[in-house]
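First comes the structure, then the notes that go with it.
Note that one protein chain is taken out, while the other chains of the complex remain in position.
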Amino acid sequence: MIIVTRSGISDDQLGDLVAHIERAGLRAHVSRGEQRTIVGCIGDERAIAEAGLSALPGVERTMPVMKPYKLASREFAVSHTQIRLDDADETVIGGQEIVVIGGPCSVEGREMLHETAHAVKAAGARMLRGGAFKPRSSPYAFQGLGEPALKLLAEVRAETGLPIVTEALDPRHVEMVAQYADVLQIGARNMQNYALLSEVGRTQRPVLLKRGLSGTITELLMSAEYIMAQGNSNVILCERGIRTYETATRNTLDIAAIPVLKGETHLPVFVDPSHAGGRASLVAPLAMAAIAAGADGLIIEVHPSPANARSDGDQSLEPSAFAALMKQAALFAHAAGRTIHAGATRHTVQV
Amino acid sequence: MIIVTRSGISDDQLGDLVAHIERAGLRAHVSRGEQRTIVGCIGDERAIAEAGLSALPGVERTMPVMKPYKLASREFAVSHTQIRLDDADETVIGGQEIVVIGGPCSVEGREMLHETAHAVKAAGARMLRGGAFKPRSSPYAFQGLGEPALKLLAEVRAETGLPIVTEALDPRHVEMVAQYADVLQIGARNMQNYALLSEVGRTQRPVLLKRGLSGTITELLMSAEYIMAQGNSNVILCERGIRTYETATRNTLDIAAIPVLKGETHLPVFVDPSHAGGRASLVAPLAMAAIAAGADGLIIEVHPSPANARSDGDQSLEPSAFAALMKQAALFAHAAGRTIHAGATRHTVQV
Amino acid sequence: MIIVTRSGISDDQLGDLVAHIERAGLRAHVSRGEQRTIVGCIGDERAIAEAGLSALPGVERTMPVMKPYKLASREFAVSHTQIRLDDADETVIGGQEIVVIGGPCSVEGREMLHETAHAVKAAGARMLRGGAFKPRSSPYAFQGLGEPALKLLAEVRAETGLPIVTEALDPRHVEMVAQYADVLQIGARNMQNYALLSEVGRTQRPVLLKRGLSGTITELLMSAEYIMAQGNSNVILCERGIRTYETATRNTLDIAAIPVLKGETHLPVFVDPSHAGGRASLVAPLAMAAIAAGADGLIIEVHPSPANARSDGDQSLEPSAFAALMKQAALFAHAAGRTIHAGATRHTVQV
Partner (left out) sequence: MIIVTRSGISDDQLGDLVAHIERAGLRAHVSRGEQRTIVGCIGDERAIAEAGLSALPGVERTMPVMKPYKLASREFAVSHTQIRLDDADETVIGGQEIVVIGGPCSVEGREMLHETAHAVKAAGARMLRGGAFKPRSSPYAFQGLGEPALKLLAEVRAETGLPIVTEALDPRHVEMVAQYADVLQIGARNMQNYALLSEVGRTQRPVLLKRGLSGTITELLMSAEYIMAQGNSNVILCERGIRTYETATRNTLDIAAIPVLKGETHLPVFVDPSHAGGRASLVAPLAMAAIAAGADGLIIEVHPSPANARSDGDQSLEPSAFAALMKQAALFAHAAGRTIHAGATRHTVQV
């Protein structure tokens, strides 16, 4: 921690500041400049509350020197984290292959789920998404089918072999959802729901953690740290657009978050182009941009009939559009020096 | 719902759109203009998913006509909601009196709580705040003392007569927290934690609902609607600053939210100037502005020794500063045609 | 300037960093901590480009120690700046009296200007606003009447004695506008139009400088510094709402900017509640909040018939609403320990 003092700090105030630092078990290093006196804290700065320092009279500003996250930090791990979802190692998250997750926003019934799952598998998706519990801003909107949806997901997994990603909303449901899901999703609204983060941290299921609507990159990593601090280090970060003043899109995809995160952490980074743009026509260009910027995977909403979807119809792709996207994605993955799974029909990369 | 179609929508596309509307049980009113064809939906527009409409080929934009909230809407209630916290009607929220809540960010121990409670009461606070469960962005930061803190709050209430406001973070704790608290606080990070909102909705305790860091005014009202839809209509809304690009303050107090909310809803509107500004020196000017803009109450952090606070030290007031704020607040409440409680020492309004 | 180096910076990299600092004529103070090595620059840090430092290999972050503004800084001036607009000292900006400016968004003709000027004067306004050159986001919208509008403003000033505030958009017009205007307004879109700032800095007319839609408080002060660096120190800062994600209001009034600016600078601080809220019904509550937060003045749009205004009709007050606002403002000014001019009809402050 570095402390910039106010011009004209008195000797008494400076003495109090040094004493305050020393009471916390740190050493203080005072450096008198021409303009300002600067005080550095030597030792583990987490022992001292930054907010308390700012409350001292002679203090103008403080700047932490250390990152607030440890387990999620790139310095902590020797190599990038890879997450394996099956014994056959077909689906490895964070490896050379860019992993694509496809499926409906909500599980609305057996038939639509079945149809979507087979379609996304044929197109090359490695995993199936589908919401059983839906966080909706209106209490009157469709809230998901609940556990019956989880059973349908499990049925379709049995049929297709696709691992399942589904959201947990409530700490009381985590154990139950974890019985069905291969990956637990934490939605954007719950990025700082610490009770929920701790609960998924106590399972051993991989967690897909979405960035909050106004979450900073640092806060996203701190939320990953919450999960990891409970012993579950299988965290996949997911950029899905942030809230800005621009209303032309549902959210603003923070594409730079991908390389920034790759520099800061060893965890895999996914992108959700469906929620970012909020319109079907934007999903493919945003997905390609994500691959080009270094994303390790994508999560994309697919629905057999978007106009009749009970949620997120405007941003859902029809299966044929998803298949076209996968073909295009193969070209960009190749340019990025990576691979993408080709599905039932081999994608021919013509160069 | 009004639907603006694309220029050049085909007759078939228009027919599909009308059929889609009619399948939802609404009637469609087609109006052909020179530039665009507009379609209005007649009937309860909540029957139709706006997102689904946008997925239809000829649709350019949709605009809802009705507000998405009902119970929270000003049209729903004849008069402004008043919330009574005690049989003696000493503390009435949403009435003529501006109600001030004071107390520490976290309950750190008996002595500091005792000292703070007596000080804020003497200065005129009508209620005591104090966190037992703290949502912290770092898993390594102080998370609150938990239930022992609730017991301390109850002890101090018994001594001072001050009703207690404290935060619930986890749906599994709501029942327990409600046994101690007079008002349940939902923090900014949990504004869209629907499991928690539903749970506090099932108690009969008044709820102080804070606006999320990037919550819109409409979303805040929708979150109130979640609580009210469960049968608990005692909701107090609280503006506490939103996240913007400006870094000179912790958050940006959206002062206009007060008159906007007073126009949209019958619920009382509070302001938290401590979190909004994030610095002790800004608390008083923001509190005065809130009163001038029509707030029904304030919630303010007070700590006997801010530099040693375990959380939010930079924005906590010392008891003497809080007492001075209360004196100034009395002058502004008077200018606003309202009253404020004077505490042990009568505030003399000199005019 | 304080420089936090990367963990693992090599001795060579550190040597290069020190050499780089010394080449700029500063001394480097190296402080090796347990976690990081910190380097402080001793001397006038403006001699060194912060951006250049960040480009050096071993540098992680830099933090300036000095404020980037000098003339605008509170440390620079002994007392708060007061600006006198007439020999009789009737209108003093930055003094005890809160100065209110009223008038139409645009000067649309003689009659409406005449009517508005007399009405705002009767209600207590000290100055008249009115646009001759209007920055409009559409090239097809009304752009103002130009110089004829300036002549009308001068005529009405002769009649009413009210000093005139009007906007300059183009550096080529500044001299001409300054012949008519008592105060030159720089609009929000031009806060960083440096050619224009320099030009108004070369006149001796006071300048009302509006904060840009996404201007930070620091940038606003730097723009004031541009004007002052040319020799014109009569700058009035004006908060008028910033752009955020919230769409319920036209902009988000950053009410905290008032006390923050009062702490940072000796310049007077005004507020424009009309543009901030964007709706007539919000003007009065935002104006009262501004007074309560410490504003030195207000600038308010008034139009005899808002529905027929050629610009900003939705946020313009009718003269009667402006008169009511002034009465209410007198009460809040009193609570703030300040005065407000009562106009033709004395405001009776009943307490």
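Should a chain be cited, it is by its letter among A, B and C, assigned in written order, with residues numbered from 1 in that chain.
As a working rule, a contact is a pair of C-beta atoms (placed from the backbone, for glycine too) under 8 Å apart; a residue touches a chain by one contact, two chains touch by 3 or more.
Keep in mind that this is a model prediction, so the values were computed, not measured.
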Seminar exercise, completed: Omitted chain touches shown chains A, B, C
Exercise. For the full complex, which residue in C:Val107, C:Met222 or C:Leu282 touches the chain that was left out?
Worked result: C:Met222
For this session: Among A:Leu282, A:Leu298 or A:Ala323, single out the residue that touches the unshown chain.
Result: A:Leu282
Exercise. Considering the entire assembly, which residues of chain A contact the chain that has been omitted?
Worked result: 214, 216-218, 242, 244-249, 252-260, 263, 276-277, 281-282, 285-286, 288-294, 331-332, 334-336, 349, 351
Exercise. Given the full complex, what residues of chain C touch the hidden partner chain?
Worked result: 20, 46, 49-56, 68, 135-140, 169-172, 189-190, 192-195, 212-214, 219, 222-223, 225-226, 229, 243, 279-280, 306-316
Exercise. Hey, which chain B residues sit against the chain that's not shown?
Worked result: 2, 4, 7, 29, 31, 33-36, 38, 40, 42-45, 61, 63, 65-66, 75, 214, 243-245, 247
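In this text, only the chains that are shown with their structure count from here on.
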For this session: Report the most central chain, judged by the distance from each chain's C-alpha mean to the global C-alpha mean.
Result: B
For this session: Return the chain whose centre of C-alpha atoms lies at maximal distance from the corresponding centre of chain C.
Result: A
For this session: Same or different, please, for the chain B to chain C contact, judged on whether over half of the interface numbers appear on both copies.
Result: same
Problem set entry | Rotation in the CA alignment of chain A with chain B, degrees, nearest 5 | 180
Problem set entry | Distance between chain centroids, defined by C-alpha means - chain A, chain C (Å) | 40
For this session: List the centre-to-centre spacing of chain A and chain B in whole Å, with centres computed as mean CA coordinates.
Result: 27
Problem set entry | Rounded Å distance between chain B and chain C, as computed from the means of their C-alpha atoms | 31
Exercise. Residues of chain A touching 2+ other chains?
Worked result: 214, 243
